[in-house]
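Only one protein chain is missing; all other protein chains are in place.
Presenting chain A:
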Amino acid sequence: MSQVATSRGRVGFIAGFLVLPLALYLTFVIWPYIQTFGYSFTNWSGQSPTFGFIGLDNYTALMKDEVFLGALWHNLLLLVFVPTLTILLALFFAFMVNAGGRSGAGGVRGVRGSAFYKIVYFFPQVLSLAILAVLFGAVYRSDEGGLLNGFLIGLGLVDPAHPVEWLNEPNLVLWCLLLVVVWHGVGFYLVLFSAAMQSVPKDIYEAALLDGAGRAQTFVKVTLPLLWDSVQTSAVYLGIAAMDMFVLVSTMTSGSFGGGPDHHSEVMATVLMRNFLYFGKSGYACAMGVVMLVLTMILSVVTLRATRRERIEF
């Protein structure tokens, strides 16, 4: 494509258009990011204007901080299970919605009511995490009044005298939170994958059908490879979401900024916020921020590398 040539008079125009966005972006995004790196080498409390340079002490302390290491482990667990579960479910439903009603050599077509399913499935995506926190706080309530316990008691699977304390059970709490994320995300990725499936030309399916491929075979050998780009992008996005988790953990679990019971649902973001706003250890919190950034970047690069395949043009 051709671009408009730059002349002298344009310099003012270009600068004029860039100055405000750049100034805002530098002030509120880039500069704080850079400062975080700087502060992570100090013992800054946030309140006092003075602080000392302490080198890598924050980082060595982090490596010994049991709570932080536990949180890191939880993030890694989420990192594995959130993308895997969400993508598998989304692919499954996308296949059901799109190819389930396939007949003849018509390529990808939806089952009856596929538009309806997409509308319903996608809806959680427009709800804020704060709403999800309240909603699932009520669903996971530890007495008969909770939707889940109410159901299980109704079915006779749970003793009414001892309902399950979903969010207070050390071994359950993280998985309960994981399911909220999956519930929230499946619809979005379903729509994403459906869009990708529908952009696959019909003749590819016709060819597969002529070669005698069944539905499942078509999916694994034709559809999935053509969707690989979307799956890859999804994995990165979901991975970043799994590294965060702050809103759900801090609002749904016990303790200041969540993480309870006894740090069993702790994630890095909640430890960071507690150190910053509660313990007043700003420098230490900054070091955690840096660790989170490095992990996020490694994650993105590794995901993109590990899942790289021959790109199929169509």
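Following the convention adopted for this analysis, contacts are C-beta pairs under 8 Å (C-beta built on N, C-alpha and C of every residue); 3 or more make two chains touch, one makes a residue touch a chain; residues count from 1.
By definition in this document, contacts and distances are computed from a predicted model.
The listed choices are "Amidase", "ABC transporter ATP-binding protein", "Spore gernimation protein KA" or "Trehalose transport system permease protein SugB"; the UniProt protein name belonging to the chain that is not shown reads "Trehalose transport system permease protein SugB".
Touch with the chain omitted from the figure is made, among A:56, A:80, A:115 or A:220, by A:115. Across the entire complex, the residue among A:58, A:86 or A:149 in touch with the chain not shown is A:149.
When you scan A:127, A:157, A:207 or A:220 for touch with the missing chain, the hit is A:127. For the options A:186, A:222 or A:249, the residue in contact with the chain missing from this view is A:186. Considering the complete assembly, chain A touches the hidden chain via residues 1-6, 10-11, 13-14, 16-18, 20-22, 24-25, 27-33, 35-36, 39, 46, 89, 92-93, 96-98, 100-104, 106, 108-115, 117-131, 133-139, 141, 143-147, 149-151, 153-154, 183, 186-188, 191-192, 194-196, 198-199, 215, 229-230, 233-234, 237, 240, 243-244, 246-247, 251, 269, 272-273, 276-277, 282, 285-286, 289-290, 292-293, 296-297, 300.
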